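Incomplete set of chains, arranged as in the complex.
Chain naming follows the written order as A and B, and within any one chain the residues start at number 1.
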């Protein structure tokens, strides 16, 4: 039995923070030790500080916990792991301070994802990138601390099937993806109802370049001594991101061309997706889903309302795998944006880090 | 002044039929002469036969008009033009009977779109295909009748900017398009609310092959003696169609590769789209919009709720024109599915036919 880890949550009052609290409170491997948010919230009991928007009630264990400021002091220093759901505006400085305090930090914010010493890991995809942490600790003179980031919510769903296909069939040459993203991805208050009722907003600031670039880092490798990332060089990704009137669950329509000729058949692709297993599953991580990728053979799936809870929100559901007139194959995928795409990724990364001996 | 045409509407009680009635009742060039629907509806006054779902009230002129069966009898024979918004299940036989009765027929149904003697015309795009009607009349021994079909609602929006670009820059080699389609496109009762609230349905039966094939016929030409269609041979189209919780207005995300090298720049593309003019405009058709294509330079447009009424529903709004990492350019377009994509197309086709002297 692994020991129960004391967990801190930064940005605990936000949409991602609320999801962290739900996931951690039901998790046998963590106890919620301290919660941090902005000075506006600090000093208040959690249920007064947050506008709770989850459909399950606030866990009793945190209702009255007093929210702290986001500084590496007191209870935060006692945490085995710290999860960050901070706004990008403030995540930069706060996370750096926590790292310097030698804490083990799992961040949802975009600030350090492109940093050359910081792994960007989707737990069902590139857990091998944890290997770079030795180099990171060295460089920042850390003993037990480290900083790992998870990917943008829309990238997180995309790279799971891409990784399965790349492993099986070699490099992907071209990827065109169009997303239909849930409003919870914009936090709270986030998207105004006047913008999204009876409407689609065909733009999400900064999202497309993030998807295009993050994919190349995540699907790429490390150099030989695990001191640098080798981004994919021959894969081209083009993303179009839309907001739709859906609460949770990002849907993505993907067309792919393989380098390999002849390209794999639809049946081969389905087989590979269904059989894909990640290290998180091999190591028996608590939150790893039975199936990383669930392939639906029904015409009209995946659907956010019906499939976002698959694998408790940790699976990617893929459907409509079929030939593409222009590339080789196309399919539609669905991922839960605040579980697989945010807080759940953080939790699974912490489980992986513990299994890999990175947490004392 | 052209004379006012007597118009009949087949399938007058459906979603497309209701739109026909709104458009025709406000139109100086038509008078609604007779309405047809199923035997279930025939014999009832229109306002009892239909479940009216438009946000404008039923025009007074048709409220009490008695619905007829869809046979080429009595008042239908007196019509100068007949518009069909029939279900595909029944459109085949009924439309053929009307054609044989030498009536001028504009159909929304899919049944004859692929027929080698029947033009498939998007009025802002390929009005030149009316030229094939001489051959059609010849073959079917018609004096004044003919049958023209308009395209599927999602095709109708797509081909307008594609035509502008093809005219200006030569053949398009590859097109990948992902749609987010309104529920009115499925008629009434159509999409159940349990399927679409807080949801996306990533599939619309038959829609993708329609978009892929219709585009090749519409953007293609006629042979030299105007007796056959020359479909595009070098353009590849791949479509993915989704249903979203939007009432009216189909949004489409498009990536394009040109044959020509170097490809046109984003600015050149925008110029060409903005300056595009169709024959319907040149001939001064009543319903032709001032601008066939409205280009928005704002980040987050077009949006169905804000842009579907542009050009009274006859314009295509294009936004987010930008480079594509994989192809040359990408953009997002919006078209009103029951105006430009259905009934409005029919009306504009009739205006064109009249201008071209095809209606006595």
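Throughout what follows, a residue touches a chain if its C-beta (ideal position, glycine included) is under 8 Å from a C-beta of that chain, and two chains touch if they have at least 3 such contacts.
It should be emphasised that the depicted structure is a prediction, and the values quoted were computed from it without experimental measurement.
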{"item": "Entire complex copy count, 2 subunits given", "value": "4"}
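Convention: only the chains that are shown with their structure count from here on.
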{"item": "Whole-Å gap separating chain A and chain B, where each centre is the average of the chain's CA atoms", "value": "42"}
{"item": "Chain B contact footprint on chain A (complex, rising order)", "value": "174-176, 178, 180, 197-203, 205, 212, 236-238, 240, 242, 244-247, 251, 253, 255, 299-306, 319-320, 324-327, 330, 332"}
